[in-house]
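Of the protein chains in this complex, all but one are displayed in their positions.
Order of writing sets the labels: A and B. Residues in every chain begin at 1.
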Amino acid sequence: MLRKSDGFLILSAVLLVLLGGSFADAALGLSRAAPALHAKAEMVEKLGLTDLVLFTEARYTRHPSQADLHSAFQDHPFAMDHFPTGSLLPPPMPRGRP
Amino acid sequence: MRGWLNKQRNLLDFSLSSLSRRRGKTLGMLAVYTAIVFLLASVMLFSHAIRREAATVLAKSPEVLVQRMVAGRHDLIPARHLDAIKGIRGVQSAEGRLWGYLFDPAAAANYTLMVPTNPRIEPGKVVIGDGVVRVRSADPGDLMSFRAHDGSLVQFKVESAISRDSALVSTDLFLVAEEDFRRLFGIAPGLFTDLAISVRNPREVTKIAEKIDAALPDTRIILRDEILRTYESVFDWREGMLLVLLAGSILAFAIFSWEKASGLSAEERREIGILKAVGWETGDVIRLKMLEGLVVSLSAFLVGYLLAYAHVFHFGAGLFEPVLKGWAVLYPKYKLAPFVDELQVATLFFFTVFPYTIATVVPIWRAAIVDPDTVMR
């Protein structure tokens, strides 16, 4: 009969191998994604894009880097930010520049 | 050495027996714990991957953008500002950009309209992103018409669609010719949305930005650096949703540990007494409980992390989709490149496995220093 500790050690070993496998899979996936990443970077350069299309719900979330500072409140000082994205995204972050 | 190894294995055997004795409790604990690790690891993997993807993809975005501000709002910028900027030393080139948003009532979606300069789009034609293709089920050759600012109809013929591979930067794009753009919105020639500037020496960017700011006081300047910084902090731990998630997990974990720390039952206490009476040292009892904690936390970490990895990189982070989508109609179908930060994984390991193991040991230690003769009373 299999010892309990052996069972656990084998299971752990399998999981650890899978963990190692996930890193290998990540490395492999990254090299496979390289052409697509390159294509995207090229498109960004060619079209002069500034943002990822992550959130298309509002104009200040579609182009967060181009939005006014605190643009969520730009329509009205008391207009609550009701887009869910607002909780995933900080306001634009200028460096200490005028 | 052999004896030591045998001892550890014997203890491991016994701790597994102990865990299986309280099967319901152990499995429940394992499930909750795995879920917490899964959630935290998913957020961690997803946010790291998207940040790295943004940094890689946006590395060649415009170096300097100049927007005109009127009464605190972004406004159209006149072409004469271009001449002022071109006169500044160190500026390699400057050109006006035309872009904006177009609401399509047919799909209730908002497109990003843009006028590319290289290659130019022929008037009356449009190149659309993958998302637009999907919401309008438009094929090349189809016609799309929109009402212009004055009510007249502007018609576009779909020339081609942008590949889905680049959906993450292009899914809602609607690329048109300059004439069509101006006609649609009634923007007079000589006005642009903003200005894109490239600089001869990248190290002078800040200096040139200062010069532009001095020359054109009514403008706001956005550097490429700032664009990248914006994305560095997307899904930061301070952002509401994630804070709630994180707080929830930490709270669950605290309840967990507290239950452990205070909930040493009379039964468990009796067992420790028996073990000590039959000749176990305090250290052996603690080692046993530590192994129990380690078995649970290590399994939970490994399973939780592996599930999270599969979830984020092989199943398109399906659980996050409703959150990311928000109220958006257009949503890119993208597959994240699997950027994984080993250090982050190690940190997660440390912060999930160790506190739990410690939390199991502390109360045991308190109980294990009692005299073994208590079992005889």
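Brief remarks on what is shown
In this text, a contact is a pair of C-beta atoms (placed from the backbone, for glycine too) under 8 Å apart; a residue touches a chain by one contact, two chains touch by 3 or more.
In this section, contacts and distances are computed from a predicted model.
Comparing "Spermidine/putrescine import ATP-binding protein PotA", "Quinol oxidase subunit 3", "Alcohol dehydrogenase" or "Peptide ABC transporter ATPase" against the UniProt entry of the hidden chain yields the protein name "Peptide ABC transporter ATPase".
The chain not shown here is in contact, across the full complex, with B. Residue in contact with the omitted chain (choice from B:192, B:235 or B:280): B:280. Of the listed positions B:122, B:210 or B:373, the one in contact with the omitted chain in the full complex is B:373.
Taking the complete complex into account, B:11 is the one of B:11, B:133 or B:361 that touches the chain left out. Taking the whole complex into account, chain B touches the unshown chain at residues 2-7, 9-11, 13-14, 17-18, 20-22, 270-271, 274-282, 284, 371-373, 375-377.
As a convention for this text, only the chains that are shown with their structure count from here on.
Note: centroid distance chain A to chain B, computed from Cα atoms, is 3 Å. Every residue of chain A that touches chain B in the complex is listed here, in rising order: 3-5, 7-9, 11-12, 15-16, 18-19, 22-23, 25-26, 29-30, 33, 36-37, 39-57, 59, 61-66, 68, 74, 83-90, 92-95, 97-98.
Contact residues of chain B toward chain A in the complex are 9-10, 12-13, 16-17, 20, 50, 53-54, 56-62, 65, 67, 69, 72-74, 97, 101, 109-110, 112, 114, 116, 118, 129, 131, 162-163, 165-173, 175, 194, 196, 206, 209-210, 213, 221-223, 225-227, 229-231, 233-236, 238-242, 295, 298-299, 302-303, 305-306, 309, 313, 323-324, 326-332, 335, 337-340, 342.
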